[in-house]
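Here the structure is laid out as structure tokens; the discussion comes afterwards.
Excluded from the complex is one protein chain; the other protein chains are retained at their positions.
In order of appearance the chains are A and B, and numbering begins at 1 in each one.
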Amino acid sequence: VALRLDEIVARFGGELVGPGSTMVSRISPLESAGPGDLAFLANPKYRHQLATTRAAAVIMSPPATDGSLALILTQQPYLYYARVAQWLNPDPEIASGVHSSAVVEGSVAPDASIGANAWIGTGARIGPGVVIGANCSIGQGVVIGVGSRLASNVSIYTGAYLGERCLVHSGAVIGSDGFGFAREADGAWVKIPQIGRVLIGNDVEIGAGTTIDRGALGDTVIGDGVKLDNQIQVGHNVHIGAHTAMAGCVGIAGSAVIGARCTVGGGAVILGHLRIADDVNVSAGTLVAKSITRMGTYSGMVPFLEHGDWLRNFSRLRHLDAMADKIRVLEQRLAALEKKS
Amino acid sequence: VALRLDEIVARFGGELVGPGSTMVSRISPLESAGPGDLAFLANPKYRHQLATTRAAAVIMSPPATDGSLALILTQQPYLYYARVAQWLNPDPEIASGVHSSAVVEGSVAPDASIGANAWIGTGARIGPGVVIGANCSIGQGVVIGVGSRLASNVSIYTGAYLGERCLVHSGAVIGSDGFGFAREADGAWVKIPQIGRVLIGNDVEIGAGTTIDRGALGDTVIGDGVKLDNQIQVGHNVHIGAHTAMAGCVGIAGSAVIGARCTVGGGAVILGHLRIADDVNVSAGTLVAKSITRMGTYSGMVPFLEHGDWLRNFSRLRHLDAMADKIRVLEQRLAALEKKS
Partner (left out) sequence: VALRLDEIVARFGGELVGPGSTMVSRISPLESAGPGDLAFLANPKYRHQLATTRAAAVIMSPPATDGSLALILTQQPYLYYARVAQWLNPDPEIASGVHSSAVVEGSVAPDASIGANAWIGTGARIGPGVVIGANCSIGQGVVIGVGSRLASNVSIYTGAYLGERCLVHSGAVIGSDGFGFAREADGAWVKIPQIGRVLIGNDVEIGAGTTIDRGALGDTVIGDGVKLDNQIQVGHNVHIGAHTAMAGCVGIAGSAVIGARCTVGGGAVILGHLRIADDVNVSAGTLVAKSITRMGTYSGMVPFLEHGDWLRNFSRLRHLDAMADKIRVLEQRLAALEKKS
């Protein structure tokens, strides 16, 4: 795809500086852009790269730079870049039809695409325009909405419902049993049947190796527009509100209810049976052990140190309470002395 | 399945309050239960829901409530609920036989079920009643005991032995190489062949995306009744004692020996070459860096704070040792003053 700058501005808005007839065919970072490339400047700290870039044009926020570089000025250059990048890089066309090696026991819309050695169970319904990658396993009765795409080796269990225009990456598992057991007197575990569903909204992205358990009795619910990165674990009966995004390796225990438009940093752990309000940001590596009732940013990241410094400082963590006691005693003794003097 | 309350009590014990002819066909939470549902009250904080529940009957601990609600009284309502739920929700019947698209090079018991596009390697032995899901890969010589069930896309390497009545979820990997390398002078790594086995007992559940490495020389051993949630990593030569349960995202480094009846919370990390006694509980998010020799609960969870508070407080972690020094100096100076006065 090659686009004229005036076409782009006609579609997405912004102010064009320079010749509208300039053609661009590729998005590139400022520093590595070459002729024919459209670059973007979203972070002001790279502004100095404008002087030397070889890009054909740059998306950036006003004011314009001096010089002859063609520009598209917009208040949100990163968002603008995302839209142009989508236009320049449409999803690859995938031929519709069922691969001869696939096993289809359910129903598949005529223009859907089922990859090599995939399996579609009895009663499953694969919607129009859906793409199922090679070696996927789609359980009995699973429903996948219009235009959703699954990469290869995805597993979906019986009882999962996937909305429209979702994107599911390889190795993801949807609908596995939640972790529920009662304990006998001798310590043995009795499995609690996991019979709820997984309900996934529209425009959800699910990363590689991410696992989403089905509900125990009720359902696990993932809202519209939720974006889950790789290797995230979602326990049974979790609810995630619309447009919440989570970075890689987040773990969410059962029955946590997470609001809309939240962000959760990589490696964070959210314990079960708690609530997180809308518009909450949880920093990377943070353990959320109780409910968060107000929007805002919450952190529990532990700093790292050179190993010797770590040894000296972190060993004190075992004695913080004693330190606090010593301070209290010092305050009392000092107050007594002050009184006397 | 629909059951009479007196049938249930005849099988599992407990005290019946109300008409034994009451029929129940489904387990539901107290608050959402409807007519024909059997609810349970395991957590006293939901006791107020008894007044308004529409359930046909409730499993709870004594004493009985006033009113006309049918009850099953038991000292362990959660365990009782698990057993009734199993009765009401038997494992789905899966037709035995080998799917025409499966590749079977090993031996399969006549009443086992092999799913679409699964592969069973040479010399593998699949026991009676075993269910192997679609797209599973079962390596050469693997042995799977009576009644075990594998969901789709499970990978088992050569040299793994799985007991009876195990349940393995999608994306799980059993028998991958442990992480063992020796280092050359220039920093390059020389692989140490991983030639041990994975031995898994009976009644073990292995979660989606969980990985269990084979032993380096000896074996990796998972005891009877162990329950592993999703995305757990078990390093080479780890031993996990019977009836130990671990929540999602736990990582266990090589050669850790973990006792029986332990519980490990989500996201905990257990370092290698250490021992954990029987009946130890490790809290979520805790890093176990040395052996635990006595039963009990152990924690290292880090609290989270509103971001500004976090910034102010956690930056002090880099200076704890200096704080401790200041306290010591204050104590000395104060003692000197006190002597003087």
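The definition used in the following text is that a contact is a pair of C-beta atoms (placed from the backbone, for glycine too) under 8 Å apart; a residue touches a chain by one contact, two chains touch by 3 or more.
Predicted model, so just to flag it, every value in this text is computed and none were measured.
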Q: Sort through B:D66, B:E93 or B:E184 and give me the one touching the missing partner chain.
A: B:E184
Q | Omitted-chain contact residue, chosen from A:D66, A:D186 or A:D321 | A | A:D321
Q | Listed residues B:T74, B:S113 or B:N153, member touching the removed chain | A | B:N153
Q. Hey, which chain B residues sit against the chain that's not shown?
A. 101, 103, 117-119, 121, 135-137, 139, 153, 155, 157-158, 171-173, 176-177, 179, 181-184, 186-193, 195, 209, 211, 213, 217-218, 231, 233, 235, 249, 251, 253, 269, 271, 282-283, 286-289, 296-303, 305, 309, 312-314, 316-317, 319-320, 323, 326-327, 330, 333-334, 337, 340-341
Q: Determine and list the chain A residues touching the chain excluded from the picture.
A: 27-29, 32, 76, 78-79, 81-83, 85-86, 88-89, 92, 99, 101, 115-117, 133-135, 151-153, 167, 169-171, 205, 207-209, 225, 227, 229-231, 243, 245, 247-249, 260-261, 266-267, 279, 284-285, 301-307, 310-311, 314-315, 317-321, 323-324, 327, 330-331, 334, 337-338, 341
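Quick note on the criterion: only the chains that are shown with their structure count from here on.
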Q. Where the centres are mean C-alpha positions, what is the separation of chain A from chain B, in Å?
A. 25
